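One chain of protein is taken out of this complex; the other chains stay put.
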Amino acid sequence: MRERRILAVAAAVLGLGAAAADLRPSADVRHLATEIEAEADHISALDLGARIRSGEPDLRVLDLRSEAEFTSFHIPGARNVSLTKLAAERLPRQGTTVLYSEGGTHAAQAWVLLRVQGYGNVFVLREGIYEWISRVFQPRLAVDASAAERTEFARAAELSRFFGGTPLAGVPRSEVPQGYWTGATPASAPLIEKIHRRGC
Amino acid sequence: MKSRAYADPYIAGVGIGLVLLAAYAVAGRGLGASGAFSTVVAAGTVAVRGHGAAASPAVAPYLSGGILHDWLVLELCGVALGGFLSAWLAGRFHFAVERGPHLGVRGRVAASVCGGVLMGIGAKFARGCTSGQALTGGALLSAGSWLFIAGCFATAYLLSPVARRLWR
Partner (left out) sequence: MTVEWAASVLGLAFGFCLERGGLAFAPKLAAQFYLTDLTVFKVMFSALLTAMLGAFWLDKLGLMDLSQVAMPETFVLPQLVGGALFGAGFLIAGLCPGTSCVAAASGRLDGVAAIAGILAGVAAFNSAYGWIAPFYASTARGAIGFPELLGMSHGLGVALVTAMALGGFWAAERIERSRA
């Protein structure tokens, strides 16, 4: 009888304590803000492609778009999940999570949601699915590309072929902003618009 | 041989809980039972109907790895052995057909089989039984496991008057 009482008290203490233990979320918001400004939350499409190809274990790629958009095209190996579902899920603590959406907004918001819960190694594809399409799946090289551009493009083209994409060289300069492949600010808006209208 | 009294149910329960906790920690999964029955049926289906049956979507998930390497089958073998050891040590091992006071052997065996059929079907729908869902999933607070607990106990209590003749 005595043992039962001890067990009951222990259970009550541990049970009530559990409610108290989960009252505060576990992240330092200022730290997260610093990470965002330093762009430590980003991963480039090329890096992502290389990591997917290398068969990295525990690499989760999450697509935050609608089911219809996911079905029509998605990054190989990605899983479709809505923001609300993601917020309720328990992800494994190990490994890397990469988030992408159509333009990048939902992915960035999901990044905050995950980091605030204490998940580490979470990254965002800054320009969403279009960054993947324009940098990995269907990379384009202008006719008058510089040598530096050609080298970068070659890396993208190789990845593109691995994923069954269509690299294309010799397109008009108007379609590929200057400096697109040499790391200058990716003025990708015109390119993204063009892809969007192409209806991928 | 006089048999020993049963252990305090709370102590037995804590014991099982510690075993379950050890399973979480060591194997990253909990305990179960009904899954082993699925594996046995799958293996039996292929044995009887040949390799063509292995493609069936109901059976295929239970065929990878072989029956002797299946976690749940190995676990249930342990359960049987542990049950036998405890019964034997406590003087509770004997051949019998346990039943209610007003039920004969044949009625009891029929009831056991029928009850088993319902449990087999129910466990398939629920993806588990009292061990895999109620205990393992329940301790992890899985929503579906608690739905299973509710459905299982509510139904049993509601139907108890109907089954009275079996047990009282």
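First chain written, first letter: the chains are A and B, and each begins at residue 1.
Following the convention adopted for this analysis, a contact is a pair of C-beta atoms (placed from the backbone, for glycine too) under 8 Å apart; a residue touches a chain by one contact, two chains touch by 3 or more.
All values derive from a computational prediction rather than experimental measurement.
Of the candidate positions A:Arg2, A:Arg30 or A:Arg93, contact with the unshown chain belongs to A:Arg93. Chain A residues in contact with the hidden partner, per the touch definition given at the top, are 7-8, 11-12, 14-16, 18-23, 85, 88-94. The chain not displayed touches chain B at residues 6-7, 9-31, 33-34, 36-38, 40-42, 44-45, 56-59, 69, 71-72, 74-87, 90, 92-100, 108-109, 111-157, 159-160, 163-164, 166-168.
Throughout what follows, only the chains that are shown with their structure count from here on.
Remark: chain A and chain B have CA centroids separated by 43 Å (rounded to whole angstrom). Here chain A touches chain B in the complex through residues 3-4, 7, going by the rule given at the top. Residues 8, 10-11, 14 of chain B are the ones that touch chain A when the two sit in their complex.
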